[in-house]
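The complex appears here minus one protein chain, its other protein chains still in place.
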Amino acid sequence: MTAHPDSRTPRWAALAALVTGSLVLSACSSSGSGSSSGEGGSPKPGGTLTFAVGSDAGCVDPQQVGSNDTIYSLRQVVDSLTDQDPKTGKIVPWLAKSWDISSDTTTFTFHLRSGVTFSDGTPLTAQVVKDNFDAVPKLGALGTLAQGYLSGVESTTAVDPLTVRVRFQQPNAQFLQATATHSLGIESSASVHRSPQEKCSKGVVGSGPFVLSAYVQNQSITLAKRAEYAWGSSLWTKQGEAYLDKLVFKVVPEAGVRTGSLQSGQVDAIGSVGRANEAALKGGAVNLQARANPGVVFNLGLNNSRPLFKDAKVRQAILFAIDRQQIVDAVFPTGTEPATSILAHTTPDYAYLGSDLAFDAAKAKSLLDAAGWKAGSDGVRVKDGKKLSLTVKWFANAATNQPALELIQQQLKAVGVEVVLKQLQIAQFSPTLQSGDFDAVWGNVTRADPDILRSSYSTRLANFYHLPAGPLDTALTRQAATTDAAKRKQLVTQAQQLIVKNAYVVPVVELQTQLGVAKKVHNLDFEASSRIQLHDTWIG
Amino acid sequence: MRLYVVKRLAQALGVLWAAYTVSFLVLDYLPGDPVSAMAGAGADTGQVDPAQLAALRHEYGFDKPILAQYADYLGRAVRGDFGDSVSTGRPVTATLADALPQTLQLTGAALLLAVFLGGGLAVLATYTTRRWLRQLLLSLPPLGVSVPTFWVGLVLVELFSFRTRLFPAFGNDGLRGLVLPAVTLAVPTGALVAQVLAKSLFTALDQAYVETARAKGAGRLRIRLRHALRNASLPALTVVGLLAGQLIAGSVVVETVFSRDGLGRVTAAAVTVQDIPLVQGVVVFGALIFVAANLIVDLVYPLLDPRIVVAASRKVRPA
Partner (left out) sequence: MSRTLADGATAGTAGTAGTAEAVGPVGAVEAAAGLARPVEPGIDPGPANAGRGVGPRRFLLFLLRRPGLLASVLVLVLVVLAAFWPGLFTSQDPLHGVPAENFRSPGGGHWFGTDELGRDVFSRVVHGAQLSLKATLIAVGFAFVVGGLIGLVAGFVGRWVEDVLMRFVDVLLSIPSLFLSLALVTALGYGTVKVAVAVGIASVAGFARVTRAEVLRVRQAVFVEASRSCGARWYSVLGRHVLPNAAGPVIVLATLEFGAAILAVSSLSFLGYGAPPPAPEWGTLISDGRNYLANAWWLTALPGLAIAATGLATNRIARALDGEWSRQR
């Protein structure tokens, strides 16, 4: 590879584009009772943190897993090239001590920290990073997120042992933030060369502060501290190895049992606390920590290739028939926002479209009337002898999913739409999307960059929801390519409007991650994507 | 005697073979296409294209005629190979072996509780002279078999875990964690023990030797514990196989309620993801436990009651 003229450009030039937009993130941690950092005496090393999560993704490869409950643990096993400040959204050094970005954002050059080793003893080199980035696109549907971040990659080159260069066919402004995610966490060379299935079931070797020591599917993930760890993210307060000796993530599917176990002290922290269990936890020896997740909000991902949803009126009717505030008030943690766009309000370049997402049952009914769906005898509308019925496939990766969906079911029934709920295993999520065998899927995607819209809805990528090609594609492609912050914002806004107005998918509610953490646990902090980092966490 | 043992062994093996066959028919033959079911359900197989599907079908031998498949599978099963779990890729036997100790702990503790509580209830019911107490005691076993196990578990969790914080609500942590699940599982089991034992105790107390003992001046309790109970436990032994089956099956629900690792939870998860080889392994294992328990009882019984062998050699297969 010849030297690039553009590698002379100021290092942070392109980043500025991201940072200005990302400042919105500072509002993130305003809700909830905040972080527990800095309370109660000086940090003590040692101890075991027991964390009860609601589900298991059935896979322990961070590059493949997209489910928060499992990311909580896997995030601790791998380090990323960069880290993202949860307060400012700024990208800061981690495994890469610095980087250069070409002015057209097609070429990213990372300068790696020296002396980093994986837990199998092998060193981190540019070649290993290259191996990772070469392998990720081959994950295909198994690693949708990671693959999306690297889409359009032309080549990855090990310039020298500690310098790696990633070049894209088109400008790719989102890539720097992508390197901060768990999905592009760096795995050892040996791990990368294993099959995706093997990585899933046996786990991977990373360079992170904890090492996977046991995985029992649907039951638990156990991590042990890595003693010689010394290359923490520049955001962390503690140098060197982590405080905690051991992390145990137990799968406890019932929110009520998780809550009770935290109350009785059987576990130290729990994930996915819904509104119902807030009262039980408040006031005790427990802190509730909440943070809004950026990215695509929880939505009914309609399959636009289904005859039913080819009619925009039907899609829009569903969009208007949903009373988002009612769902938020009944089911979701205090402070959760109803969807006011397809992006959560904490995502950079989010645009408020709340008036397009206002509940209007009368409008929904008239749209359905206009589309030819007439009220049937049992309250469900019919057209040409067919019932207006859709099956929503969903996954038990959050306690709030089932009650939220049952409420949506109730709300849609009120306008004559029958909803059948079908629960699937989390591991079936990507196969379901990939096969296209669904009417609608309930889910969200967390990412602190609006490019998540392109990964999710561009017809040039996976296009799981079978959107028709059109102006949305142009906007999504152009926002990824532009380095002009104002221009990008305008394009992202346009994309959000196109998605919401056409109701390709039906945004419902933002995800606000709410954890219950025993007061004796300190510095259990959210990272920028509202997952957790446990390097600085201690029990005292 | 030897003939009796050999015949009972052969019979047990025959039942196991047949149980395997039934599970094969149900699981591998009944679904139109087990491979599609597996591919759709496989936890980490992800997207499966037709070529992969064909490869899977070949790997599992589903492209062969059903009888060849059956022979192939049976041959492997005899050697203890039930294939690999579809969702984890681990051998079925290893998965079961890993989960078994936890379940044995649970079922063992539950059995102990059941025998002591159920037996105690039966003895007390025959001992007491108070009619109301006897009625009360005897009304407990039907209650025990009628309440849903999972509900008992949840009520115990609510009371002893969340309200009074005496015992953990879930998990496999030590003896304290064993208490609530074991009690839950002991409820239906103990009820069964009490029913059977009370019945045979009442019968035994009508027997002549009890009269003799009574005439000799033995105390009420002594008669019950030394004489009647000994004879009454013989017929009670016959339900051991049933108890074993009930305990193993009960562990599915109890381990789910208490999020306890073990065979039951493996089973529930396997059914949920349609992990056919694993479910088949569990079914055959269940039959094995049941058959083994009965076999042991049958082999021990003649030692306790010599009349059996005579009866058995006359009529090997009780019908």
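Note that the chains are named A and B in the order they appear, and that numbering of residues resets to 1 at the start of each chain.
Just so it is clear, contacts are C-beta pairs under 8 Å (C-beta built on N, C-alpha and C of every residue); 3 or more make two chains touch, one makes a residue touch a chain.
The structure displayed is predicted, hence computed values, not measured ones.
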Where the missing chain makes contact, among the chains that are shown: A, B
Contacting the left-out chain in the complete assembly, out of A:V159, A:A276 or A:A361: A:A276
Of B:V15, B:L100, B:V179 or B:A213, the residue in touch with the unshown chain: B:V15
Option touching the unshown chain, where B:A77, B:I223 or B:A287 are the choices: B:A287
Where the unshown chain meets subunit A, residue by residue: 254-257, 259-260, 263, 274, 276-277, 279-280, 326-327, 329-331, 399, 402-403, 405-407, 409-410, 413, 420-423
Subunit B, residues in touch with the chain not shown (by the definition above): 15-16, 18-19, 21-23, 26-27, 30-31, 125, 131, 134-135, 137-139, 141-143, 145-151, 154-155, 157-158, 162, 192, 195-196, 198-200, 202-204, 207, 231-232, 234-235, 238-242, 245-246, 248-250, 252-253, 256, 267-268, 270-272, 274, 276, 279-280, 282-283, 286-287, 289-291, 294, 297-298, 301, 305, 307-308, 311-312, 315, 318-319
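What we mean here is this: only the chains that are shown with their structure count from here on.
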Rounded Å distance, subunit A centre to subunit B centre (Cα mean): 44
Subunit B residues within the subunit A interface of the complex: 40-48, 87-90, 157, 161-162, 165, 168-171, 173, 259, 261, 265, 269, 272-273
Subunit A residues touching subunit B - in the complex, by the definition given at the top: 58-59, 140-142, 196-198, 200-201, 216-220, 250-254, 257, 260-261, 263-266, 425, 427-428, 430-431, 434-435
